[in-house]
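Input: a single structure, listed below in C-alpha cells.
Only a single protein chain was left out; the remaining protein chains are all shown in position.
By letter and in written order, the chains are A, B and C; residue numbering begins at 1 in each of them.
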C-alpha cells in the first residue's frame, strides 16, 4: 500500500490526480474506455466545442514529423447542443470531472457557449483562443492580449464555473499573455496549444495537409512547452495546466517542477492509449522514491 | 555526367550551390575539413562574432531532446579582431564565400562590427538579433521590429557588403518582422534561429542547461521553420536562407519549395559531418529525376 | 459483424519475411490472446519498434488463428521501411482489433482486391470457408506473386487482371467485373484496394443491383474514433473510418 497521494485541487475542483487529458486527443473519454482508468484521471478535457456543429478541414488532416505530428482537424465537432444533450449525460458515469474546451468566432459566441455550459456535469470551461486551424475566429484571440481579455471577460460574465484560458505558444512573450489573462479574471491557464507548422510532399510539390499549415504537438515541442510553463509560473499566480509532448511520468514531472499544477496528456494517447494510467503509476513511484507523499510537494520545486 | 546545375546567386553573391552552413554549427569550416567538400558549399557562415572575445555560458551547454537539441553556448568566440587577423586568412584557401554572423550588445556595436568586416574575404554579414542566450543584447533586437530595424540600418550604413538579417522564430508574426527588415534595407533574410526551450533533470530537480533555457534546433523544429519560410516568402521579395532541422536533401527540397533561395545546414553537421556533401549529391539526383536542370526551377514552386 | 473489446499487447514476431518481389512483407505475430473472433476487415494499430516512429500504423488483419495475427504490408514510407527491419523475436506493440469488419451475410460472395487491398480479403475468404470467388487486380504478373499462393485453397474461383496483361485479363478489375457479375449470380461483392478501383467497382456492382462493401483508408492517429483524423463525409453524415469503418456499404460513401 502506497501512502503517496496524487489527489489535488485545481481552481477549486477536487481531482483524483493532476493528470488530465488534452482537448482533441481523447475524444469524449468514451473512446478510451478500454484503456484508461477514469479513477486515475484528474479531468477529461473534451474536444473543442463550438456553437454550431462543424465539419472541420478537408483533405489530409494529420502528418507525422520528427518526434511530433501536425494536425489540422479544424475543430470538427457536433456542436454544443449535441454535447449537452447527448454526450455529457453519457460520460457522466465516469465520475470524472469534465472540462469543456470551447471555441468561438466572436467574443459573444464565447459568452454564449459559457452560458450554455454553466450546467451540472461541467466542472470548468477551457477557452481555446489559439487553435491555429480555423480561419474565422480562434487564432486572432490568442496572440493579442486585448482580444484575449475580451474573450475571458465574456466567458466569466456568463458562467459560475472556473474559466481556464488556453494560451497559444505562437507569441513573442507568453508571460505578457498570461498576465493579461490573470488581470482579466481567468481562474487558471493551460499551455501550450500547438505550434504552427507545415510539411511538404516533395513528390507532388504540395503541402501534406489539406489546410497547408497545422498544429505541431508531441515530444518535439516539449522543450518549448516546458520553458513557457516555467516563464508563466514566474509571471502569474494562477494555477497552470501544463502540456505539450508529455509522453511519460518523467516528462510530467519536468512540468510539475517547472510549475504546472496539473498536466494534460495529448499526443501520447495516440501512441499508447493507456498513457495516462502509466503516468499515474510511475508518478506515484517517483514520489515514493523521493520520499514525498503529496504531489503538491513537487510543484514549482525547480532549483535554479 | 549530370547536366544539373546547383550554381546560383544569392543577394548578388555567386554560389557553387544553395547549400550553406548554419552559424555556430560548422565552426570556421576548418573543423570539418576531413568531411566537407568546400566546392559543393554555397557559403560558410561562421560562428557568431562579437567585438570583444566572449567566454560564453557556464555549466552544461547542450542537452538532447526528442529529435532535437538545446544549446546555450552563449556566443563564445574569439572576437572580431582575432577573426579578421587569424582566422579569415586561414580559411580563405577554401575558395568558399565566407559570411560572418555578428552579434552586438548595442546598435552601435553592430555598426562597428559591420565596418570592421567590410573587407576582402568576407562576402556578406549576417546579423544575429535572435540569439536567445545572451542576456545583454541579442534577444531584444530580434523580437521587436523597431530595434531590429535600427540594427539593420546601422549595419547597412557601415558596409558595402550584403546584409542578411537572421530572424528569430520566437515572435508572434514572423511576416511582420520580415517586412520591417525589407523596408529597413536588408539585402536578405535568414530563418530560423533557434526556438527557446528548456530541459529539467528530474533527479536533481535542476535545469539541465547552465543557462536554464537554451535554443532548440534539429528535426524537431523543421515543421515550424518550414512554415515560417513559407510565410515570409509570401510577405517579402528579398532572398531567403531557410534553415531549421534540415537533415537531408528531402528536407532541403521542402525548404526550396516553400520559397528558400538557399538553405543552411546546422545540427545535421553534428549528426553526419558530411551532411552537406550528401545533400548536394541527393539534391542533384532529385532535380534529375524531376527533369529540372537548374535549382532555381524549384524555388517557391509549392503548389497550394 | 462482431465487435470486440480492444486489446493492447506486446506481440512477439514469429515470422517476418518478404513474400512479394516488390517489397511486400508478411508479419506473423503472437499476441497471446485469442484472435479467432476477429472479424475480417478489422485492422490493428501497430507500433513500429525502436522509437523513431511516433504514430502507430494501421494494418489490416490478413489472417488470424489461435493467438497469432498475420499482417501483410508493403513498404511505402518511413514507418513501413523501418518495420521491415524488425526481426523475429522482437516485440511489437499491437492495439486492436479496430473497426467494424465486413458483414458476412450473403449467399454467393465475390471478393475484389487490388494491390495490398488483397490482404484483408484473405481472412474474409477463410471466413467464407471456401465458398467465395476472388477477382484480383495488380499492375503486372510480378505483383501477383504473393497473393496467388495465399488464396490457392481458400477460394473457389480466382479471376485475375493485370494492368499490362502479363497475367490474366489485361486491364482494371472494374472492366472485367461486369462480365463476371453477368456470368455468375453473386449477391454481394467485397472490395478492397485503391480508392479509384473501389469506386469504379462499386459503380458496376450498383448497376448490377448487387450490394457492395468497400474498405476505406485514411490517415489515422488514434484508431479509436477520438482524434477525428479520419473523418469522411457519408450519405448518413460524417463518419470515422477507424471506428464506423473501415468497411462501408458503397452507396453510403460513394455518392
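Everything below uses one rule, namely that a residue touches a chain if its C-beta (ideal position, glycine included) is under 8 Å from a C-beta of that chain, and two chains touch if they have at least 3 such contacts.
Keep in mind that what you see is a predicted model, and the values were worked out from it rather than measured.
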Q) Which chains here would be touched by the one that got left out? A) B, C
Q: Return the single residue from B:197, B:218 or B:242 that touches the missing chain.
A: B:218
Q. Any idea which of C:82, C:139 or C:238 touches the chain not displayed?
A. C:82
(Q) Counting contacts across the full complex, list the positions on chain C that touch the omitted chain. (A) 50-52, 82
Q | Contact footprint on chain B, counting only the chain that is left out | A | 24-28, 31-32, 34-35, 47, 55-56, 60-64, 67-69, 71, 73, 76, 218-219, 267, 269-274
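Simple rule for what comes next: only the chains that are shown with their structure count from here on.
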Q | Chain occupying the middle, per Cα centroid | A | A
Q | Distance between chain centroids, defined by C-alpha means - chain B, chain C (Å) | A | 47
Q: Mind checking the centre-to-centre distance between chain A and chain C? Centres are C-alpha means, answer in whole Å.
A: 36
Q: Just give me the whole-number Å value for how far the CA centre of chain A lies from that of chain B.
A: 34
Q | Where chain B touches two or more other chains, by residue | A | none
Q. What residues in chain C touch two or more of the other chains?
A. none
